[in-house]
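With one protein chain held back, the other chains of the complex are shown just where they sit.
Then we have chain A:
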Amino acid sequence: MALALQTFPTVKDANAALKAAGTRYLGGGTLVVRAANEGDVSVSGLVMSTDPALSAIAAAGGKVRIGASVTMAAIARHPDLGPLAKAARAVGGPAIRNMATVGGNLFAPAPYGDFAVALLALDAAVGTEDGELPIETFLARRDGSRSIVTSVSFTLPKADGFRFLKVSRVKPKGVSVLSIAAVLEQAADGTVSSARIALGCMADRPMRAKAAEKALKGKKLDQNGIAAALAAATEGIAPITDPIASAWYRAEVLPIHLGRLLLA
């Protein structure tokens, strides 16, 4: 079934059109056209905006603002976004990365949405016409979201302060068994002064490993120092089961991969 596409130069007009029942916003097409191709009859119309601000990347003074239509490929090759390149390259194959957008990734259900895991660890702010929301709040409410995401903003981590890992069975491109992103700050003596750890595939959307974060504070990143964090890693998780892995398997291997990420 063909879908009527409406294109608007401004986000404001696109938001107004998106109020009609059955409409979805068209970003790169990797979620919404896929849904239509699969026969999702709840999608009856598509809306998109060509506002150039949606495709802009602004990085200055350690602050980054990425327009919602920016693709994974554009992030991976941007000279100022080096620390994020690995997370952007974790999404799909080359063609998908040329299409999949930052905004879309925030809505991708597990096992997809690896870049959103990185954004959660970075404590990004998600922008819409109504203002900015902390990503954690945004993700919790995303199912009811009807306002077009325009940007994500965050403080660029130091290259060695941001860690990302995606585990997949097929390499180099495979669907996630799990993904983990961590923003770690260490004091001069090597102890962890702050930690934000985000997990993918451990719920239907990216989630924080808050117990592990707490257990890591004041500890050194060595085998003994991370033990309590690894023991707490599975607290509060409800992993997905899909053809890639069962919930049981995902929960079993999470502490192992978190350990590898923290000791890397």
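We adopt the following convention: a residue touches a chain if its C-beta (ideal position, glycine included) is under 8 Å from a C-beta of that chain, and two chains touch if they have at least 3 such contacts; residues count from 1.
Everything that follows uses one rule, which is that contacts and distances are computed from a predicted model.
Enquirer: Select, from "Fatty acid synthesis plsX protein", "Putrescine transport system permease protein", "(2Fe-2S)-binding protein" or "Murein hydrolase transporter LrgA", the UniProt-recorded name of the complex's unshown chain.
Expert: Its UniProt record gives the name "(2Fe-2S)-binding protein".
Enquirer: I'm checking contacts with the chain that's been left out. Which of A:Gly67, A:Gly92 or A:Gly127 qualifies?
Expert: Of the candidates A:Gly67, A:Gly92 or A:Gly127, A:Gly92 is in touch with the missing chain.
Enquirer: Given that one chain is not shown, which residue among A:Lys86, A:Lys173 or A:Lys210 touches it?
Expert: A:Lys173
Enquirer: Just to verify: which one of A:Arg34, A:Arg141, A:Lys217 or A:Arg260 makes contact with the chain not shown?
Expert: Going through A:Arg34, A:Arg141, A:Lys217 or A:Arg260 one by one, A:Arg34 is the residue touching the chain not shown.
Enquirer: Considering the whole complex, not just the chains shown, which residues of chain A touch the missing one?
Expert: 1-5, 26, 28-30, 33-34, 36-38, 46, 48, 73, 92-96, 98-99, 172-173
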